[in-house]
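With one protein chain removed, the remaining protein chains of the complex are shown where they sit.
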Amino acid sequence: MTDNIQGALPITARNITKTYGKVHALDDVSLDVKSGEFLTLLGPSGSGKTTLLMVLAGFTRPDQGSLKFGDQEMIRTAPHLRDVGMVFQNYALFPHMTVAGNVGYPLRLRNVPMPEISQRIEKALETVQLGGYGTRQIDQLSGGQKQRVALARSIVFEPRILLMDEPLSALDKKLRDRMQIELRHLHEKLGMTTVYVTHDQREALTMSDRIAVVNHGRIMQLATPQGLYEQPANRFVADFIGDSTFLPVERHGDQITYNGMPLKTSHPVPDAASLVLMLRPERVRLATKTTKTVNEFQATASELVYQGDSYLMYATMPDGTEISLRGAIRQGTVAALPKIGDHVTLALEPSDTVLIDGGDV
Amino acid sequence: MFGWLRKPASETQVTHGQRLWLYVFAGITMVLLVTPTLIVIPMSFSESQYLEFPPKNWSTRWYEHYFSSPEWMLATVTSLKAAFLTMLVATPIGVVAAYGLHASKVKFIRIAFVLLITPMMVPVVLVAIGAFYAYVKLGILYTLTGLVLAHTILALPLVLIVTGSALKSYDMNQELAARSLGAPRWKAFLTITLPQIRFAVVTSALLSFLTSFDEVVIAMFISGGDNPTLTRNMFNALRDQIDPTIASISTIMIVVTSIMMVLAQVFGRSKADK
Partner (left out) sequence: MASADIYADGLRRDERLERLKLFGLSSPAILLVLVILVIPVGWLFFVSFIGADGQFSMENYERMITRKSYFRIFITTFKISLFATALCILIGYPLAYFMSQLPNRIANLCMITVLLPFWTSLLVRTYAWLVLLQKRGLVNDWAISLGLWDEPIKMVHNMTGTLIGMVHIMLPFLILPVYSAMKQIDRDLLKAASNLGASPRRAFWTVFFPLSTPGLFAGALMVFVLCLGFFVTPAVLGGGKVIMVSMKIVSNIELFVNWGAASALGVVLLTLTVLVLWIASRFLNLENIAGGGH
């Protein structure tokens, strides 16, 4: 098995629609995945992300659409002829075979000669750091190990596209965090086009080259992790990624105001009927002195939560809206924090003042 | 020794002593359930013409009578042939049907399932006279083919239920995984699914065998002539006079059943099963 997949394929999906009765699982979805890219489909359950993955794999037949891997039209091709690797949420390992039996299965299907099979199995296992595990039984493995075997099985036949359906959701947090980084390394090493499905936004932000946020069968936004985080296209994306408070703002000609107070922003203002101001908790500061350059909000500290490495504060504004802000804890920070009931001034830099489309999606 | 009686027996802290009547009752019931089946065995070794228990004199004359009788031998062979053939026909047809119904998304599944269950719900007499009527018209009365076909539809519901329930608790994602790795549906079924529902398939085969071997009413009508079944002859013998040969045949039938059940345990157990 080569260390680098030759010619990873781009994926071109056009106008994919799938309805179940009245429900649009996928609503005219079009998507371009670049060759060798790690793209994540991110969304809540029922958003259609898994359906889209299943369409890519060939297990769900859409009502209409076109799907190309490279130049080849694949939409009507049977799943077993698509040559894509797939990792399932619950691994779907074959319990009646050993690790080597599992990993060698796709090679046997392709009539690879026996000696080469053993070689490639061992190579694949080494790639996932399970070298020598070939003779183990599946029920002897831990969750993380099963994960890796599933991975090895899906790459051993050198597919040029890899699909993953929430593969880490069954693992505990520490293991999950580590596996995220390992998967990312593996992707960089092997270079195959990868489509990854998850509902965990942190996971998506960690691993992806680009993220497609999905909801109600449609792609809400397709951008890099930074693009999504800094400039969400709409409320849903802003809400889904990170924790934010949203404040309704009004537009008066060129000016954007909150409760009559004009806002200074260095970001472009979207051309939308209704706008909201997105406040990321870690971008809101406790102002110690007033300056003309920042946006200021007057509030009363209502709750303070100590979180070890950081603190989380809730401050209530005169109109009742609650803003959350987060800050790192260093020497002396805790002592300097306001008490509950104190008046606080919250500052927001214009570069952190992001306005987004507040309409319903 | 009787301190045990004062220990609690359940979540509600009822003691064993208070439940003694239940234990006695259950014990008697279990004895009554098993005894009639087992009592046939020693009876078959009785020398006397009149069925008696315990036998005063032991002898194997009824076995000799059975094995030396051409009529009984023919009936036995017929029953065994029919049972094996039913097993060979009903099991694949039923397992494949169960898989098709399980994997299918069509609305007709429910109707198909109910239809295939009807042989179990319809009174056997009706099935019997219906088959008799049809076989006269089709010209397959008193043939082994006709017998096997009729027994097959009796066995199908059992195969469907047993296999269907095994498929329900089976993770179909494994088939998806196999297909994503390059296996067409049928190969995925054969190499991945089938080995894992082995126990259900073997049980289905066993049930099919026993259903046919034990079947009386349908055999009464459509077997005979060159192909009488063991059950048919036994039933007629029971109605006419009480021939102790039947005791020896019964014992043999019990032995055959037990052997089949042991075989099922041996071949059916997979690591995944309890």
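Letters A and B mark the chains in the order given here, with residues in each chain numbered from 1 onward.
We take it that a contact is a pair of C-beta atoms (placed from the backbone, for glycine too) under 8 Å apart; a residue touches a chain by one contact, two chains touch by 3 or more.
Values in this document were obtained by computation on a predicted structure and should not be read as measured data.
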Shown chains touched by the chain that is not drawn here: A, B
Residue in contact with the excluded chain [from B:S69, B:T143, B:N173 or B:S250]: B:S250
Chain A, residues in touch with the chain not shown (by the definition above): 14-15, 61-66, 73, 75-76
Sites on chain B contacted by the missing partner chain, in the whole complex: 9-14, 18, 22-23, 25-26, 29-34, 36-37, 39-40, 43, 50-53, 93-94, 96-97, 99-101, 103-106, 108, 112-127, 129-134, 149-150, 152-153, 156-157, 160-162, 165, 210, 213-214, 216-217, 220-221, 231, 234-235, 238-239, 242, 246-247, 250, 253-254, 257, 261
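FYI, only the chains that are shown with their structure count from here on.
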Gap in Å, rounded to a whole number, between the CA centres of chain B and chain A: 55
Sites on chain A touched by chain B in the complex: 57, 59, 78-86, 88, 90, 92-96, 105-106, 109-110, 139, 153-154, 157, 163
Footprint of chain A on chain B - complex, ascending: 171, 173-174, 176-185, 187-188, 191-192, 195-196, 270-272
